[in-house]
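Shown here: the complex without one of its protein chains, the others still in place.
And then chain A:
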Amino acid sequence: MNIKNNVLFRRKMGHDSIAFRIFTHIVLIIACVIAIFPVLRVLSVSLRPGDRLLSTSLRIIPEGATLDNYRDVLFKKDFFLWLWNSVLISVSTAFIGLMLAATSAYAFSRWNFKGKKAGLVFLLSTQMIPATMMMVPLYILAARFGFINTYRGLVLAYSVGSIPFSVWMLKGYYDTIPNTLEEAAMIDGATRMQTFYRIILPLALPGLSIAFLFNFMNSWKDFLLARIMLQKDFLFTWPLGLQQLQGQFRTAWGMFAAASILVAIPVVALFIYTSRYLVSGLTLGSVKGD
């Protein structure tokens, strides 16, 4: 593999003229600058001292850089509370959603039953419903059942809402695990459920973790539903808290920037680490379709 790659590498490099290679790098560098610049600006704002929050300077490291904004957002605002609320909701909903999806996807992958195709198409079509459209009925139903300003509605909505996508992805993953493994185990006397827990789940661990990550991210980043369901400050998730900081633009611009950096760093790290798996998870279904 390595040698083959090397040969290809050299041949390929031979193809591209030096001018083209320079052009490629220039375009990519410009694209990178555009991609990273807003992030650097947020970083820069977060480091500005209080008296220079609003400034027409474009320096990335501002004069008199200070961590005051970080200290303020951590200890003068409810930053930890927002994170705590978000983590609680996201982890529990991702877990529930995954459990519900993992078993259904197994049924879709291994059995033929009436309504299977219709079920899969239905799951896919639920993805087309605009989130905004579901907000009105969800809000009114939640209000009727006394779910406003509690996490009940959110937990239910997030965990069930993630099922369609997870089922699709996990079904694709299970399909790649050969049936013969289970047949062998069943000859040795294992039941269907035992083969599922002992063979399929461990083998599908990469797929399961991607589905978990997707579920987690969905509820972690959600603004819309949380904004409607939660009106009390102490229940806020971080997107609500951050929006509130930015709402008071003049006073809290620096704290907003600092909080953004604090929230984004772990997410970005996780994302870049898992991005290669994300792609295979996303394209698996379409590649298989050929």
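Here is the rule we use: contacts are C-beta pairs under 8 Å (C-beta built on N, C-alpha and C of every residue); 3 or more make two chains touch, one makes a residue touch a chain; residues count from 1.
Here is the rule we go by: contacts and distances are computed from a predicted model.
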Key: The complex's invisible chain, by UniProt name, from "Electron transfer flavoprotein subunit beta", "Probable glycine dehydrogenase (decarboxylating) subunit 1", "Putative solute:sodium symporter small subunit" or "Sugar ABC transporter permease"   = "Sugar ABC transporter permease"
Query = Given the full complex, what residues of chain A touch the hidden partner chain?
reply = 8-9, 12-13, 16, 21, 24-25, 27-28, 31-32, 34-39, 41-42, 45, 54-56, 58, 75, 78, 80-81, 84-85, 88-89, 92, 96, 100-101, 103-104, 106-108, 111, 113, 117, 119-121, 123-141, 143, 150-152, 155-157, 159-161, 163-164, 167, 171, 175, 192-193, 220-221, 223-224, 228, 234-235, 239, 242-243, 246, 249, 253, 256-257, 260, 263-264, 267-268, 271-272, 275, 278-280, 282-283, 285-290
